[in-house]
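A single protein chain has been omitted; all remaining protein chains appear in their positions.
To keep things simple, chains are lettered A, B and C as they appear, and every chain counts its residues starting from 1.
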Amino acid sequence: MELLLLLTPFLEASLRTATPLAFAALGELVSERAGVINLGLEGCIIAGCFGALLAAGIGGPAIGFAVGVLSGMAIAAVFAIFVLVLRTDQIIAGTAMTLLALGLTGTLYKVLYGASGAALGTPTVGPWAVPGLSAIPVIGPALFRQSVLTYLLYAAVPTLAWWMHRTGAGLALRAVGERRAAAEAAGIDVPRVRWGAILFAGAFGGLSGATLVLAQVGTFNEGMSAGRGFIAIAIVVLGRWSVVGTAMAALVFGAAFALQYLFQALDVQLPYQLFIAFPYVLTLVLLAVVRGRTAAPLELGLRDGTR
Amino acid sequence: MDALAALWDGAFGSAFAIWSATLVRATPLLLLGLAVALAFRAGLLNIGAEGQLLMGAVGASAAALSLGTAPRAIVVLAMLAAGATGGALWSGIAAWLKRRFGVLEVISTIMLNFIAAALVSWLVRGPLQEPTRIYPQSSTFSASAHWPFLIPGQRLHLGFAIGVVLALVLWWWFERTAGGFRVRAVGAGARAAASAGGVDVASTVMRVFLVSGAIAGIAGAAEVGGVTWALYEGLSPGYGYTAIAVALLARLDPRWIIATSIFFGALEAGAAAMQRDAQVPAVVVQIVVALVVLGVLAVTALRDKQMAQRLAVDAE
Amino acid sequence: MTREAALVLSGIRHRFGRTLALDDASIAVRRGTVHALLGENGAGKSTLMRIAFGMLRPEHGTIHLDGDAVAFASSAEAIAQGIGMVHQHFSLVSTMRAVENVALGARGRLDLAATAARMTAVAHATGLTIDPAAMSGDLSVSAQQRLEIVKALVRDARILILDEPGAVLTPDERAELDRWLRHFADGGGTVVLITHKVREALAVADDLTVLRRGRTVLHSARADVTEDAVIDAMTGESDVGAAWRIARTESDRPTAGAAALRSGATGTPVLALDHVHVVDERGVTRLADVTLTIARGEVLGVIGVEGAGARELLRVLAGRLLPSQGTVTRPAHVGFIPEDRLHDAVVPTFSLTENLALAEAGAARGTLDWRALVARTVDVITAHDVRNGAPERRIDTLSGGNQQKFVVGREDRIGLDALVAENPTRGLDLRAAHAVLDIVRRTGGGDVPSRAVVFYSTDLDEVLSVATRVVACFNGTVREVRPAEDPADRTPYARALVGAS
Partner (left out) sequence: GTKTSGNDGAFRVALLTPGPISDQAWNSSAYKGLERIRDSLGAEISHIQTKTPAEFEENFRQYGAKGYDLVIGHGFEFQDAAQRVGPEYPNTIYVTTGGSGTGPNIAALSFAFDEPSFFAGIAAASVSQNGVMAVLGGTELPPVKSSFAAFEAGARSVRPDIQILTAFIGNWDDAAAGKEQALALMSRRADVIFQNADAAGLGAFQAVRERGKAWIIGANADQNQVAPEVTLGSVVIDLPHAFLLVAREVQDGSFTPRVVHLDTKSDVVRWVPNPSVQVLSKMVTDHIDGLRAQLIAGTFTLPMASAP
């Protein structure tokens, strides 16, 4: 009985936790479908966190989101210069970008907010219950008493899936990641597509960070992205490089984390490390059990110019 | 400027900086870099060096604690073996998942990294906790489990020597032996290796996965045996991830990994000095490190372009 | 009859790094004609046409399209101007459906239904039928080629460039393609056909251009040249051309080997299959109950259409595929020349020496003697005339033909007792192809037959020129083809290909 009462908060927490993960993973998905693995995603997220905090304090949440997105794109742009112009290794460049962004945001935070930090003074966007829909028992509040970002995600998933499969640009993106030479032969400007994809990933990474700050935590702290960029990359693999799959995989992760929180709150007398490891063990089990084609884009991770 | 001077001094400015800071920090990166390079050479994306290091540390600590005050040579050898076994067991899980269920190692190894961290966190509060059961760590190992130092008065330990020897052996093995050549062939063109060379690709890859994990495990053993003398949580600040950059920057060449691991070791040692001596905040240090890595990357990229042009000349 | 020039390239020079690929190359293609572009491996044919297609920008020279000077910045512009190109190495995304490959490059909303409809329309008009929903990677090679052509036609290509389309087609498919090209030209379309098969070119072309070492050395209407003149132009050395013509006439005599076999040159069995079955991962039977013996001194010719089982037969004989059932007898080392060189035979990023070592990688133990391997590599390079070959050179810096020569040379050494070759002359120029066929034919030294050879080709002439015996694969079964009384009569083979007895 008690457990049933926990269902709604559990589902609610699942979606809430999944939202920033899904944004980041969808961004990474687009980048990977163009053949670029972006380990700088973590950096884009933390940049988004910081940009959002800074701008929201000045101009309110809407400006905060915009600047968060732009901050993620700025980090992504530097990454793109290394990967596409200098044609360096994607993995090293991405790792360095993450380091750079963590350092930059930490430094600026310190400079602008001092050692005492920004506290919880940032305006946030709280949950907004969709009239009517949120009244549906159990799932209503879970699905429709969320922040506006989650609703944006509801829209982004089908839009992105549609774009990827029903537009020429989406087709071009996929072709670039699968077989660069074929795309070139069809007259597609491969570097341009990759630029676009990397910037998109940066934007969504930034959005993910902005969501963390403005729709969830309400403040910033060094390293608050806490490895979400890497988890997002795992989510893309778990989602088998499809838009809907990635969204579902993000939800699975969200649910696993929510379940972890709930387990601990249930006062079960087990080592807490067991709960903390739970989402990752679950992922391994799912990967083994849910069989299917593993379909990494064929050009993924290849250095530009090495063909 | 002060900061950069501190960076240099902290890395190479004194005997202590070189032998007790830079090279000590380079040691896990060297071993892990080799583990990563071996796997990548075989086309295996082992991102799990971090977790394999932790499990190697667990294995070596268990060996050290259970052997107590047995003769040093025996304890150290046992720690090496147990560390390698711990790492190989951990990479073996990913290998098994890959072979049995086709789970991509890129993701399974990342998940196993998180799980290993949780496992260590539990072990140091459970079976391997020190006897007073207060602190989340093991007892300090007895002296016979302390790996020998290489230079009197300095902290550089046996692990580094093992790393250097392993690097040279691995290089020799890649270049001169049939087994090493097979691994390279599998990584560079699995289909051709199977079709033209009759290589059993799947089992080659599995073996590489285990050996890669074992080397990473030795890194863990070296860290507890040479540096910390006890098992702690938070043993690695992400060495396993840095090692990927170490290996890639060396173009997966074991000899160059000696150089790149020292480069990253120096960066970390120098970065600490920047904080200590120039009062540069930790976050700024991160920026400097990132910029140095990006700088090196840009320079090598430009050199590559020139190389490509020179190759075109040769092709004439 | 004079037709206006549709596509004219003149004075083209192009370098890759410091490799001068084209140096004063020209071609003038008249509208409504099929124009053959000939040359040996590495002559610059593909490069010239990639320039015409906007993929490369020449260092020097002009391009005129319908009389107007053009300078394409990208292939997108060339496509927009009505040029279509089918590349030597297909540029299909194998993980996408046929219809998506056709739509690739389109802008705005993607209307796959409309694209599929256009594909159907093209199929009606031309006979080039492709299932729009098929996964490109699952298509047969000839279907992939059709798809490449359809891609161009759906975009209203008026000028169609085909880079060595014949290399992967069976004779029937080849003939079908030629008929279609003729039809396309008669309807006002323009075709540039890149090939190094002279006879093929002469059979279909209205005009031809010959490149040698990046220069145009011959430009003529079909009616004004002889086969010999074209060959001389290609090779540049009339004595070589002459030597080769003699060789060619000999090898062209059908079933020259069969005669040898009948004369009683049998040896001991080397390769044997006993009730062999092969079932693939999807559970489809690829070979059904095959029993076959190949003796020393024999060249077994294998024919069969895509998917008939020849691929599996060759791999089982070469020891590259384990049968699901039945027994295989074979020597420890069987030389194998697979069709897909870049994937199955060589590691592109490895040096020639390393690629030589590759062939023994599975069995080798202990350390490798690089010094000896280098020496052997040099042997192969010299013995097989691998142009630009050097032991430490990366194999992917060689032209395709020279890569193939190297592979053949390598396998020739290994396959001392048995050699299996799958379409080994694919992409090779006349001279190189001839050298390969020579190796295949050379089953023995002196009067002792020393090895058993299995030879598969989509070119029936080629098979008949080397084989002492021919088997046909059909639906997983393998049957020996008994030649007709008149050795020139191809009917028995044609019937065997379609399963008729």
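By definition in this document, a contact is a pair of C-beta atoms (placed from the backbone, for glycine too) under 8 Å apart; a residue touches a chain by one contact, two chains touch by 3 or more.
Keep in mind the model is a prediction, meaning the values are calculated, not measured.
A.B. asks: Indicate each shown chain that the hidden chain touches within the full complex.
C.D. replies: A, B
A.B. asks: Given that one chain is not shown, which residue among B:68, B:127 or B:234 touches it?
C.D. replies: Hidden-chain contact among the options goes to B:234.
A.B. asks: Tell me which of A:77, A:265 or A:290 is the one touching the absent chain.
C.D. replies: Once the missing chain is taken into account, the touching residue is A:265.
A.B. asks: Decide which residue listed in A:27, A:94 or A:218 touches the omitted chain of the complex.
C.D. replies: Within the whole complex, the residue contacting the unshown chain is A:218.
A.B. asks: Spell out, residue by residue, where the missing chain touches chain B.
C.D. replies: Given the touch definition above, chain B has residues 16, 20-21, 24-25, 118, 121, 125, 134-137, 140, 153, 155, 223, 227-230, 232-237, 269, 272-273, 275-277, 279, 282-283 touching the missing chain.
A.B. asks: In the full complex, which residues of chain A touch the absent chain?
C.D. replies: Listed in rising order, the touching residues are 6, 9-10, 13, 16-17, 20, 106, 109-110, 113, 115-117, 119-120, 124, 126, 212, 216-219, 221-224, 226, 257-258, 261-262, 264-267, 269, 272-273, 276.
Definition applied: only the chains that are shown with their structure count from here on.
A.B. asks: In graph terms, with chains as vertices and touches as edges, which category applies: line, ring, star, complete, or other?
C.D. replies: complete
A.B. asks: Could you please state the distance in Å, as a whole number, between where the Cα atoms of chain A are centred and where those of chain B are centred?
C.D. replies: Each chain's C-alpha centroid was found; their separation is 29 Å.
A.B. asks: Listing for chain C: what residues touch at least two other chains?
C.D. replies: If we look for residues of chain C contacting two or more partner chains, we find none.
A.B. asks: If you look at chain B, which of its residues touch at least two other chains?
C.D. replies: Residue numbers touching two or more other chains: 308.
A.B. asks: Going by the contact rule set out above, which residues of chain B touch chain C in the complex?
C.D. replies: Going through chain B, the ones touching chain C are 176-178, 181-182, 184-185, 188-189, 191-200, 308-309, 311-316.
A.B. asks: Quick check: in the complex, which residue numbers of chain A touch chain B?
C.D. replies: 82, 86-89, 91-93, 95-97, 99-100, 102-107, 109-110, 222, 230, 233-234, 237-238, 271, 273-274, 276-277, 280-281, 283-284, 287-289, 291, 294, 296, 305
A.B. asks: Which chain B residues qualify as touching chain A in the complex?
C.D. replies: Residues of chain B touching chain A: 97, 100-104, 106-108, 110-112, 114-115, 118-119, 121-122, 125-126, 241-242, 244-245, 248-249, 281-291, 293-294, 297-298, 300-302, 304-305, 308.
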